[in-house]
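Shown here is a partial selection of chains from the complex, left in place.
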Amino acid sequence: MLIHVVNPNTTRSMTDKIASAARAVAGGTAEILATQPDMGPVSIEGYYDEAYAIPGMLQRILEAEAAGARAHVIACFDDTGLDAARQAVASPVVGIGEAAYHVASLVAGRFSVVTTLPVSIPVIEHNLVRYGLAARCARVRAAGIPVLALEDPASAGRARISAEIEAALRDDHAEAIVLGCAGMADLAADLAARHGLPVIDGVAAAVALAGGLVRLGVRTSKQGGYAPPPPKPYAGSFAAFAFPPAR
Amino acid sequence: MLIHVVNPNTTRSMTDKIASAARAVAGGTAEILATQPDMGPVSIEGYYDEAYAIPGMLQRILEAEAAGARAHVIACFDDTGLDAARQAVASPVVGIGEAAYHVASLVAGRFSVVTTLPVSIPVIEHNLVRYGLAARCARVRAAGIPVLALEDPASAGRARISAEIEAALRDDHAEAIVLGCAGMADLAADLAARHGLPVIDGVAAAVALAGGLVRLGVRTSKQGGYAPPPPKPYAGSFAAFAFPPAR
Amino acid sequence: MLIHVVNPNTTRSMTDKIASAARAVAGGTAEILATQPDMGPVSIEGYYDEAYAIPGMLQRILEAEAAGARAHVIACFDDTGLDAARQAVASPVVGIGEAAYHVASLVAGRFSVVTTLPVSIPVIEHNLVRYGLAARCARVRAAGIPVLALEDPASAGRARISAEIEAALRDDHAEAIVLGCAGMADLAADLAARHGLPVIDGVAAAVALAGGLVRLGVRTSKQGGYAPPPPKPYAGSFAAFAFPPAR
């Protein structure tokens, strides 16, 4: 069983960390194909970055589907481009954000999310409302650390995340923690042990759920919003496209 | 990996069907221990039956936990006694109702449930509201067939379920169907093929999710509502208990 | 008019306190029959305790219905077994939790609940969501005192409850307080006077509502979820049931 895990940003070290987390949970049950787009932002922090990451990510998903992937995982906590990807391919697609919320809902009455920067809070809250799981989320917290600082062992990132988990236990009555960034994948086990409650990493959660969907033989419905788009001409090309547009 | 699947009613033929569905999805990845309580109603249709099924079911779960089960599946679509079971043991516990809702939410924008009798509709709706997934459910439908009639190949059960799926596609804009009874586990594949949309059986869904939780190393939170109950004396015994009480 | 008030736990001193609160509000308008099961936990703190309390409680409700009770009150703030009891008998059944929420909603825009232990918070929140009255509840607070400590005049229970009411006024903008445990029945009047807002005891509220339903001639609907369960065989007996199962 081949599971494709796509990191929608262009930072290879994050892809490697994500692949490692994915392979750890897959064990011998699935082969992991980890990719990233050739073009796009080096990290995704908000809606604007998402807009330029999605075309390159969809390219990887279409290629992997053609190469035999049985399921796809989108390894950005915003679930970047999840709906478009579901229209694009027949195999199931799982976002690491939604995966983490579903897993947390199976082991806790309510959970809090700890993400990187405040700019991501509204995106995450929007997704929770849409998925119907906002009622299960006590609070979305930001640790105040940029995504790429998580790649730097000298940063204070881990301590800040730990402090937010403390606050979630004390103030939110959270029963579980969801880590709100693919770059936190390597921290979950330690944090769970230190704080004494489930700490969910979305990458691992999504790979586990994607493998389950393949075993179940369940694929994305093609009734309704995920029906393939009607075939149509596309004008122009991206060749002359200044990337990204100057702001 | 040992996964315990408990049928909370006392009808062995249903246990066998459930075990078969569980083993089909587990394949080589997990061993299935299928049990049922010694005492209790032969089927569960509403809150009253649940009340007399739960003590016997908890007994099986405690025994299986002691025997090394790494996860438990409660194979009644009402998710009978799910909260009590989560307090009772450390391993994760998954209800087949909730499992089916989560899986359907991963492959469809919205789904309809097709259950057996109208008396079960409010129980299911209550669970959906509580889990936060009511927004994803277009409608809960009853096919008008008792649970045990599903065991009788001569009954019209399958045709009635198929008719409700037709109605869900036409009237509810459902993108997926959740089968609302453990006794329908053997019908999912055929119905999916006939109607052209995902048809989710809760037993298979729960076994897949339970296996995923074990691989993730995630267990039920003991912070909050699932903390073990404080130790306390229990008065009397069930020995003199007329069972069930005469109504 | 005979109103049956059942304490679902097996602590007789709580039954006596509950009976006293019930008779105070019934005055000359109703006769109170106060009972408790012979078997089960000495207090109910969470879902697990509930599972073992319900069969014995249903026995008392069926007996009282046969003895002419016109209404039943379940005197545990979790509304333990309320749905099963409504299926079991024709007379109306009122839980003290729901009664308190309804009464508070008639005299205040929003209320906070003050209960005993944190383990009860999720149960109460679940009920509020289900009843549709979560929007009226500002917050569920735990005073951090076990149920039976309320029986001990030397405990600091009353002071801790008072402190939580202060906090609810200051931080929740609560306009009324619901006391979240049957064992607090004797504190309501004093706390209302001290804090200057309505303080609702569920036992009194439920007896008042139950009496009202009888005067109205309104009984539980037998359409839908509270229809009597279809008659069916019950396997085994509770005679050999280790009680409670060893955890």
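Chains here go by letter, A, B and C, matching the order in which they are written, and residues are numbered from 1 within each.
The rule is simple: contacts are C-beta pairs under 8 Å (C-beta built on N, C-alpha and C of every residue); 3 or more make two chains touch, one makes a residue touch a chain.
Fair warning: this is a prediction, and the values are worked out from it, not measured in the lab.
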| item | value |
| --- | --- |
| Homomeric assembly size (copies in this file), of which only 3 appear in place | 6 |
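Just so it is clear, only the chains that are shown with their structure count from here on.
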| item | value |
| --- | --- |
| Chain whose averaged C-alpha position falls nearest the assembly-wide average | B |
| Which two chains share the largest set of C-beta contact pairs | B-C |
| Inter-chain centre distance, subunit B versus subunit C - centres from mean C-alpha coordinates, in Å | 28 |
| Subunit A-subunit C separation of Cα centroids, rounded to whole Å | 44 |
| Touching two or more other chains - residue numbers and ranges from subunit C | 118, 121-122, 129 |
| Subunit C-facing residues of subunit B, complex | 10, 37-43, 45-52, 54-56, 58-59, 62, 81, 83-84, 86-88, 117-119, 121-123, 126, 129-130, 146, 224-225, 227-230, 232-247 |
| Complex interface listing, subunit A residues touching subunit C | 109-110, 135, 173 |
| Residues of subunit C defined as touching subunit A within the complex | 118, 121-122, 129 |
